[in-house]
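Supplied in structure tokens, the structure appears directly below.
Yeah, one chain of the complex is gone here, protein chain that is, but the others are all in their spots.
Chains here go by letter, A, B, C and D, matching the order in which they are written, and residues are numbered from 1 within each.
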Amino acid sequence: MFGLEKKDSLLLLIVAILTMCAPFILNPFPTDSGLAQFNAGYPDLMQRFVIFGIFAIGFNILFGLTGYLSFGHAAFLGVGSYSAVWMFKLLSMNIIPAIVLSVIIAGLFALVIGYVSLRRTGIYFSILTLAFAQMSFALAYSVLTPITNGETGLQLTLSDPRVLGVSATEDGSIPVTNLFGAEMRSAMDVAMGPWTFTFSVGYYVCAVAMLLAFYLSIRIFRSPFGMMLRAIKSNQTRMNYTGLNPRPYTLAAFVISGMYAGLAGGLMAAMDPLAGAERMQWTASGEVVLMTILGGAGTLIGPVLGAGLIKYFENIFSKINDNVLHGWFAFMPDGIEDFMVTLVHPFVGKGWHLTLGIMFMLVVIFLPGGLVEGGQRIGRMIRGRKARDAKSTATKPAE
Amino acid sequence: MDAILLQILNGLDKGSAYALIALGLTLIFGTLGVVNFAHGALFMIGAFCAVTLQRLFGLSFETIDETQTDFLGNPLKVKTPYVEAWFGPDFGATIIDWSVPLAILFAIPVMLVIGYVMERGLIKHFYKRPHADQILVTFGLAIVLQEVIKYYYGANPIQTPAPDALSGVMQVLPGVVYPVWRVVYFCFAVLVIGGVFAFLQFTTFGMVVRAGMADRETVGLLGIDIDKRFTLMFGLAAAVAGLAGVMYGPINAPNYHMGMDFLVLSFVVVVVGGMGSLPGAVLAGFLLGILESFASTTWATTTIPGINQIIIYLVAIIILLTRPRGLMGRKGVME
Amino acid sequence: MGILEVKDVGKRFGGLQALSDVNLSVAENTCHAIIGPNGAGKSTLLNCLVGKLIPDTGSVLFDGQSVLGRSPHEINQLGISRVFQTPEIFGDLTVMENMMIPLFAKRDGAYRLHAVKGMWSERALVEEAGRMLDEVNMADKRNMHAASMSRGDKRRLEMAMCLVQEPKLLLLDEPTAGMARADTNNTIDLLKEIKEKRDITIAIIEHDMHVVFSLADRITVLAQGTPLVEDLPEKIKGHPKVREAYLGEAA
Amino acid sequence: MNVRPDFSKHANQAETAPAFLSVWDMHAYYGESYIVQGISFNVHEGEILALLGRNGAGKTTTLRSIARMDSPQVNQGEIWLDHQPLHNMRSHQAAQVGLGLVPEDRSIIPGLTVEENLKLAQIAPPIGWSIERLYDLFPRLGERRNQEGVTLSGGEQQMLSIARALARDIKVLLLDEPYEGLAPVIVDEIEKTLRHIKEQGMTTIIVEQNAVRALQLADRAVILDTGSIVFDGSAAEVLENESLRAEYLAI
Partner (left out) sequence: FTNEPTGSSVTLGFNVPQTGPYADEGADELRAYELAVEHLNGGGDGGLLNTFSSKVLDGTGILGKKVEYVTGDTQTKSDAARASAQSMIQKDGAIMITGGSSSGVAVAVQGLCQEAGVIFMAGLTHSNDTTGKDKKANGFRHFFNGYMSGAALAPVLEQLYGNDRKAYHLTADYTWGWTQQESIAAATEALGWETVNNVLTPLAATDFSSYIAPVLNSGADVLVLNHYGGNMVNSLTNAVQFGLREKQVNGKNFEIVVPLFSRLMARGAGENIKGIVGSTNWHWSLQDEGSKAFVKSFGTKYGFPPSQAAHTCYVQTLLYADAVTRANSFNPCDVAAALEGFEFDGMGNGPTLYRAEDHQCFKDVLVVRGKENPTSEFDLLEIVEVTPAAQVTYPPDHPMFAGGQLGSCNPGA
């Protein structure tokens, strides 16, 4: 299918089904049950899942294949967001030109930074990218405020020129981002028994973008280009003496992953037209690194899983406060209820960082290949012993 | 002229903080090859050793003073520290006053134990793992350490003042005054840096650890128990980081995220200094400290707006592009 | 004039003159062996030919073109392939993928972005790689992880990677070191066959005299950075100086 | 205290003298791959044992298992050296008991000079030859003492690796292809040295592709094939037995 091998087609198909059905899958608990707290099927978070998924997929093309660890990838995401918001301010609220521009600008940015940074390898490369991103962040936060609106972030206002649209709608508010008229913010609630599912235009736009991005990344992984990138990671000397110049390959990978980041940034702005400087800070770059490693660097689906998990923690665990905890344990006798609440309290709500930190450690200690390895182990357990004697010594290339 | 001198002093001072943190980091990162994102947390824990000691000294019993009222209008509870009750108000107050210098004695064993536990319990299993895994696990650890501190001490900064005798300003040159504690900090940094250098230079320890880093297997074949030395090295690095933190407390009040604030910077310093080079890290620390100080003068910021925001990164880029392995990096370390 | 012309090449490492006044001419479609004591400068000379080192003095002409100042991948594109003294292969890749990379390099040049093409759809290349693996007796290992092979196998793989590029000049730095006798003999046969079938020039460094004398058309003996003698194999065998400095009782 | 198992029952031949180094029913894995599949053999004090076999037969794996390296993992079996159970030890402990290994890739430590590489060997007890005595044995190393070890020529690295093993006071020397990459004269030289230290009572296991040379030196030979022992007997026997040589050694 689509020029993919059977295994990859299957993976793509599964991912496609999962993303298309996400509004159901992510809302497994009836709306007024205590566990509804764990539902993640609302548009904003679903959009974040797929947008950060795109970001991580792109990052993985660079890091997972070539092993070059960029610590400044958030800069491209930030640049993408800024470009998109400017496009909304100046041109039109249609997201297509905005996203196209953000991909292009992020690509150009990546070309320049990559050209310079790729003169070094290993940690020296990482620090160079970090330095560029931190400079972008610092400048965007202060000196470049006329372009970036500094601390607050670039927002739409009622006085934007918007040549191919209106500055303000008739009722005096800022127009909404749309795809040829389909508003990103519009959503449809469907109630089915005790469940409510929300289908939002924005999410499906992002989901389609992610599927395309994912498909492209599979193609890249399985292409001669992908193999060259893995070869670069494995042995640059041999690469050179085989008549291949590693630099253009790594630069291409860098630019491609920068464009993925730009796409993510553009989509982010399309869903929620604001672009803040924090998006470029090292913590943001670090986050995508963590997502990729958490999910499984060099695997196809890992980065998406990693992105999902971190965003889930950030948005769901942080909202569980003592009040909610008391609600959960209300069925217990008073003393035990309080005890349980005290026990769980440090790990949720304002303690969500703690849980995240512990989870990072547990995953990397027990699942050296990230979440994907966890999945593989479960799969192996299910397939069980019958396959054991048929084992071959050949090591399969990374998923 | 005075202004320039002051900025040089400031630079040396900032530099000594950078150099101390980078020194500890480069022992773990440049020598043991572990990308230790928890290093900032070690620095922070050092600072909180001082906070803890200050709290311990400050443990008080309460007496009720009927003449005053608290914010709810109830009689005011007056606290008296036990040390003042036991050792007399004067000596007790002196002990409390000197809690930061005393915390050095407290921090060394604490940090060694933390370093030991961290290495044996966690890092040991990660020497052979990819750097990416090291990043994830140490970052996770850093968050956990931070959150634990935050849970007990809150998010706000907590002052750990220098003893009275060492606070205030001193005359460093006619007409130029400078805070006493900052001078103390600088001297302390020079002492610690010198000590670490001497230890690694005049013993074979440094060579063995470097060799073990480059090729663990072979070093084992030569009968050397490299694990023990790695542990010791890690403990040493933790202690250096912790001491840097203890002494930094009076300059800026410790808070739970101070480590993260320094983390990125200290990686930059180590890499600019060159991977695997202690003198490089120290040199880069002082260099960046001084440049940062000068970049924040009015003259610099009016010439190039925003230069004070980016100077460190700009210099890092320039140095890394002109010198492939930073200032004094060794070949083949994390390239 | 030979396909490879080395003139007055000299190279210094700090206090050590590793090469001085090296002159060498390798005729097309011959096998030229370079032998000499350890540390004589043989590998250094090879490094100068492939762009890993830049000689301090002298010139190196390949096929009439100077190779000095070119980067390694450009030199390879001119038609020089090299097998290293310690195997340099792509350890993280499978044997088959290891073979594909030189084939792409040969077909597409130093850089070409096939970002979305399926790799195994390159039928012709896959077949060619398979054929070469057959020739070096590694067909059964095609899906193995290169890093987890024994060292002799890595050697053979590296040689196959070089051969499949069909270079004009093949540089071999101790290709059979650590290879089992049987495979050494196979390698000799393979090299002979290749030399005859495709018009290829070989320069080989080897300490195994059996290999040297089976393959070489001419031999240069290098000692302390300078050529001691250059002659036909039979002459070298009996040369007293060479016997003393290098061959010992083995000859 | 340490009850030494009676290996004579398991060994291929009845032995009279007690073995100095005993390997009994050893199984070794690289991760999932089962490489050494239950081998047993004995080496007597002062004996030289040649361990032979094709590429990938498991020779290196055997030596690494005896030296207690982290990989491969030995899941089963016993290894005894001079009444001490090595199978419970880590590599540095085995080294302290008196085991010395010259690895096949030489393992010169990057970043250290020649002299530092040697000094490193003399940090943990027991200490063997002095550095000066080693320089007498390999004058080339003395000349290069301040050069970084990894920039040595291939042969020089081999010398350094052997010298490093001798710098420790070892009871058993395990050599993994010591002649590889060495000029014939140097091979003669090293062979002489090996005979010399044998006279002083050193027990040696040598793995070598140059089987004839190894057999001329050795007292006994063990031949491995795909992880199992196919022959265990005197070296002379192998030299005489055509079919054995043809089948497993291709000579």
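Criterion: a residue touches a chain if its C-beta (ideal position, glycine included) is under 8 Å from a C-beta of that chain, and two chains touch if they have at least 3 such contacts.
Computed from a predicted structure; not experimentally measured.
Undergrad: Taking the complete complex into account, tell me which visible chains touch the one left out.
TA: Even though it is not drawn, that chain still touches A, B.
Undergrad: Give the residue, chosen from A:64, A:122 or A:153, that touches the chain omitted from the document.
TA: A:153
Undergrad: Return the single residue from B:6, B:104 or B:232 that touches the missing chain.
TA: Result: among the candidates, B:6 touches the missing chain.
Undergrad: For chain A, which positions touch the chain that isn't shown here?
TA: With respect to the unshown chain, the touching residues of chain A are 39, 42-45, 48, 138, 141-142, 145, 149-153, 155-159, 168, 171-174, 176, 185, 198, 272, 274, 276, 278-279, 314-315, 318-319, 321, 323, 349-350, 352-353.
Undergrad: May I ask you to list the residues on chain B that touch the chain which is not drawn?
TA: Residues in contact with the chain left out: 2-3, 6-7, 9-11, 13-14, 17, 68, 70-72, 76, 150, 154-159, 161, 167-169, 177-179, 181-182, 251-253, 255, 257-258, 261-262, 292-294, 296-298, 301, 306, 308-309.
Simple rule for what comes next: only the chains that are shown with their structure count from here on.
Undergrad: By CA centroid distance, what chain is farthest from chain A?
TA: Farthest chain from chain A, going by C-alpha centroids: D.
Undergrad: Comparing B-D against A-C, which pair counts more contacting C-beta pairs?
TA: A-C
Undergrad: Once you find the CA centre of chain B and the CA centre of chain D, what distance in Å lies between them?
TA: For chain B versus chain D, the centre distance works out to 48 Å.
Undergrad: Taking the mean of the CA coordinates per chain, how far is chain A from chain B in Å?
TA: 34
Undergrad: Express in whole angstrom the distance between the two chain centres, defined as the mean CA positions of chain B and chain C.
TA: One centre to the other, that is 53 Å.
Undergrad: Mark out which residues of chain D touch at least two other chains, giving numbers and ranges.
TA: 33 - these are the residues of chain D that touch more than one other chain.
Undergrad: Of all the residues in chain C, which ones touch at least 2 other chains?
TA: 148
Undergrad: Considering the complex alone, what residue numbers of chain D touch chain B?
TA: Touch residues, chain D against chain B: 67, 69-70, 90-93, 95-96, 100-101, 103, 107, 109-112, 116, 119-121, 123-125, 164, 168.
Undergrad: So in the complex, which bits of chain B are touching chain D?
TA: 204, 207-208, 210-211, 214-215, 217-226, 276, 330-332
Undergrad: Would you mind writing out the residues of chain A in touch with chain C in their complex?
TA: 3-5, 216, 219-220, 222-228, 230-231, 233-235, 237-245, 248-249, 252, 256, 393-395, 397
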